[in-house]
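Shown next, in structure tokens, is the structure this report addresses.
One chain of protein is taken out of this complex; the other chains stay put.
Take a look at subunit A:
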Amino acid sequence: MSAFNAIGQNREVDQNEFTPEIEPQATWCPGCGDFGVLKALKGAAAELGLDPEEILLVTGIGCSGKLSSYFESYGFHSIHGRSLPLARGAKLANPKLTVIAAGGDGDGYGIGGNHFMHTARENHDMTYIVFNNEIFGLTKGQTSPTSPKGHKSKTQLEGSAKDPLRPLSMSLSAGASYVARTAAVNPNQAKEIIVEAIQHDGFSHVDFLTQCPTWNKDAKQYVPYVDIQQSEEYDFDITDRREAGEAMYETESALYEGKVLTGRYYKDENRKDYQTEKLDRGSMPEQPIAEQYFDEDHEWKRSHDLLDAHK
């Protein structure tokens, strides 16, 4: 018998299994885009037949970080910007877990930017959802890395002099093997993309456009969006880095001109995930570390075997 029986059941799961007793209304404002992420995630997890107990959802700090409170699974509500390194450690300790990390644009692209870059580079097999509302929500409306140039806030009184960050292009160049953008206003696409992201073997980055009606009243997310896969205007090969890069560039520019483009941008199925790379090099055990402690037959080496070198 395995020590982790919640993993790999593949049974029929009802969305409601992912609903804890606690209500999101507790902290999220009415009309907040974060509800859209929660809904999409529940739908995706149910569609995949995942047991709530085989998922580890790691979040950062921000309104977005509360996702782990409102989604029933094993959760870790960590610290600002650090969800990814936490998730990486957990995945390496038990690769059988379905690991999902989530946080805001400030959390993931600002304070956690370094971790974002390196997690994409290493191509860990996990899904990373960034609630991109172009604002710091929880700290009451400061300019975020994705706020448009000229954005005025209490910390940018004369308007931001900075160009917004390009998260899709960033993760592509850093090495993410699945990159997509979706929006809370497009629930069906959002669910499908999260399903794909979880299924994908490698680092999946989903930039999830959410609205913050409380602090970001003029957010683009209200305007009609275009699904690039549905539109004939945008025809590119999502397995081609260069074409994907161009499509991202256009998308990221268009957003600030009032045009919201969403969809799949890049998918590399040939690139091995990090754990497989390590396995191939002999620097990762076949048996997950976490299982070893529950396995009575596991042979525990000891340092005494190494002492010859010290005589």
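Basically, a contact is a pair of C-beta atoms (placed from the backbone, for glycine too) under 8 Å apart; a residue touches a chain by one contact, two chains touch by 3 or more; residues count from 1.
As a convention for this text, contacts and distances are computed from a predicted model.
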Which of the following is the UniProt-recorded protein name of the chain this complex doesn't show: "Formyltransferase/hydrolase complex Fhc subunit A", "2-oxoglutarate synthase subunit KorA", "Formylmethanofuran dehydrogenase, subunit A" or "Thioredoxin"? "2-oxoglutarate synthase subunit KorA"
Among the options A:Arg82, A:Arg181 or A:Arg264, the absent chain makes contact with A:Arg82
Interface with the unshown chain - residue positions in subunit A: 3-7, 20, 22, 52-54, 56, 58, 61, 66, 68-69, 72-79, 82, 85-94, 96-97, 114-115, 117-118, 278, 282-285, 287, 289-290, 292-294, 298, 300-304, 306-307, 310-311
